[in-house]
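I'd like to ask some things about the structure below.
All protein chains but one are shown at their positions in the complex.
As written, the chain order gives the labels A and B, with residue 1 at the start of each chain.
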Amino acid sequence: MTPRRIETLYRICWTVALLLLAVPFVFPFLWMISGGFKSTTEIFGAPTLIPRVWRFENFAEVFAYQPFARQYFNSLYIAATVTVLTLFIASLAGYALARIRFAGAGLLMLFLVMALMVPEEVTIIPNFFLIRAMGLIDTHWPLILLPVFGPQGVVATFLMRQFFLALPRELEEAGKMDGLSRFGVWRKIALPMARPALAAVAIITFLHSWNLFLEPLIFLSSLDKFTLPLALSNFNDSYGLPLWNLQLAATSLAVVPILIIYLIAQRQIIESFALSGVKG
Amino acid sequence: MTKVLLKDIRKRFGTVEVIRGVDLEIEDGEFVVFVGPSGCGKSTLLRLISGLEHISEGELSIGGRIVNEVPAAKRGVAMVFQSYALYPHLTVRDNMGFGLKVRKVPAGERARRVSEAASTLKLEPLLDRFPRQLSGGQRQRVAIGRAIVGNPDVFLFDEPLSNLDAELRVHMRSEIAALHQRLSTTMIYVTHDQIEAMTLADKIVVLREGKIEQVGTPRVLYKSPGTIFVAQFIGSPKMNILPLADGQPISHGASVPATAVSVGIRPEHLSLVQPSAETLRGKVRLAEYTGAVTLIHVELDGGQTCLVIHNQGTMPEISAEVGLKAAPEHLHFFDKEGCAV
Partner (left out) sequence: MAGTASRDNAARQPGAPWLTLKTREMLEAWLFVSPTFIGFLIFFLGPLVAIFYYSMTEWNLLSQQATFVGLRNFENALLENPDFWHVVRNSVIFALGLVPLNIALALSLALALSRPFFGVVFFRTVFFAPVVTSAIAWAIVWKFMLQGEGGAVNQMLAWIGIDGPNWLREPNWAMAAVIVTRVIKMVGLNMILYIAALQSIPRDYEEAATLEGASRWQVFRMITWPLLAPTTLVIMVLTTIGSFKVFDHIYQMTGGGPENGTLVLAFYIYQQGFKFFNVGYAAALALIMFAIVMALTLVQVMLRRRDME
């Protein structure tokens, strides 16, 4: 065999191995969607990938069982709010930490690094009492405030800082010479050039909020205030056993749109995570 | 009247003093060039004048007004950066008009001034392009255009030509000279390049380790450098400095000051002659042919190497014994501290 042939064979082996390995990564998604269309009897019968009978009513029942549309909206607007707030606050602080020499900057950085290392589980108990004292139990406030000012916000701040550090300083100085205030330099020069970093922060922040679970579980009790992950885990019958077909239908509704966006923007999304991971 | 006056200006970064007491007077309409070795504080001094750095101590006045605490944009100065610093997200037109827009100049007036500057610099065809679509020389011109648009009292340039290739650099140099003639605005210019300094400057300021070593016209700095440092810094290739004892034969006809310990002769003022008692003597070690002239390295009997610019037809052999001679008026004498005497 020629070396070229060997190379080809080698490639084929690799590809087959990767395809096999991909099964547990892909199959759950397919199985989830298929399960969402099955009837209760079929769910517990011999499993097939394509449902024998397509039961579209499941999706209607999802909305009847819980205020699912409302919950969906909750997740959306909370994630959007958290993202916008985080972008604003993190880019402001990240800019100052990257660009202004000021007393206390070092100390602040140290604190932020600390905040990055302490798991949310550690501060959640005092935060619960704090939120309760503020009268914000069973509201969406904690789901907005805690992520914005928690470790996720710190990651965003560091990402922005890192990006601003790499921006050419002379550009901002030119802006200053042109008469911009500090805020103007941030708004008119730094931010427009920071679009890639802002996009990365937006992506990881949105997904983090969208998938948040511990905080909703602890702070929310009314069904119509639930967010998606909490709602999904709530499709149980009166014995606490899962209503599989409804749960899978609801899960599909929650997951598939994100997956579609992911497939369209996979490059950007993966890069965003790579950036934040390298930081962390 | 925009005189720029520096009074005992100092700048510290942390505990390091980078600018260590600079006094300087820049006349209205003057073209002043800062030169000096890398790290001597040229850029820092320029940035102190621009307002981009805060002055630690001393007093800076521009046009009679003390501006230590006046923000950069209100000092009436414009800066051309080494990297041009054009806003990548704005077109050439918007780049040039940005400062006016920030200062709330009405749109009509803004357009007029931008197009005026654009025509001065022949930028009209480029106005709607983005910086990334321009060549280096074009970017440079836009950067200058942006500075002109604001009608500043003082222009500041920090090595504006160092990112251009040799040919463009010569071209832009003459454009800047022409610009200065036309506007006759005060200009302060930082460069590494001797030729730039010599050709552009009304007045050269030689900086060394955060202090002014000498100020003067290019001619004065060349003809009568105040110190060995300046003597060696201005002129290329640099001046030969010999201990007075070794230089004895050549200083024959000159009146040697009593305190002198060394003598300097520029390579272009030395000529190769037959060795004799009235010449320096040495062996040719290396001859670098550059076209117009040949640069000859002569190892003197005392051990030092002396550079000679040779432009006659006959080329000495390597290892040939030669004599070096110079006219007495071209000799520079320096004392123990390196000051001219």
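The rule we apply is simple: contacts are C-beta pairs under 8 Å (C-beta built on N, C-alpha and C of every residue); 3 or more make two chains touch, one makes a residue touch a chain.
Only a predicted model underlies this, so the values are computations on that prediction, with no experimental measurement involved.
A.B. asks: Shown chains touched by the missing chain?
C.D. replies: Listed by label, the shown chains it touches are A, B.
A.B. asks: To test your reading of the contact rule: which positions on chain A touch the chain that is missing from view?
C.D. replies: Within chain A, the residues touching the omitted chain are 11, 14-15, 18, 21-22, 24-29, 31-32, 35, 43-47, 88-90, 92-93, 95-97, 100-105, 108, 111-112, 115, 117-130, 145-146, 148-150, 153, 157, 182-183, 186, 207, 210-211, 213-214, 217-218, 228-230, 232-233, 242, 244, 247-248, 251, 254-255, 258-259, 262-263, 266-267, 269-270, 273-274, 277-278, 280.
A.B. asks: Tell me where the left-out chain touches chain B, residue by residue.
C.D. replies: For chain B, the residues touching the absent chain are 10, 51, 54, 56-59, 65-71, 74.
Following the convention adopted for this analysis, only the chains that are shown with their structure count from here on.
A.B. asks: Round to the nearest whole Å and give the separation of the Cα centres of chain A and chain B.
C.D. replies: Their C-alpha centroids are separated by 56 Å.
A.B. asks: Under the definition above, what is the set of chain B residues touching chain A in their complex?
C.D. replies: Going by the criterion above, the answer is residues 50-52, 71-74, 77-79, 81-83, 85-89, 98-99, 102-103, 146, 150.
A.B. asks: Would you mind writing out the residues of chain A in touch with chain B in their complex?
C.D. replies: On the chain A side, the touching residues are 168, 170-171, 173-180, 184, 188-189, 192-193.
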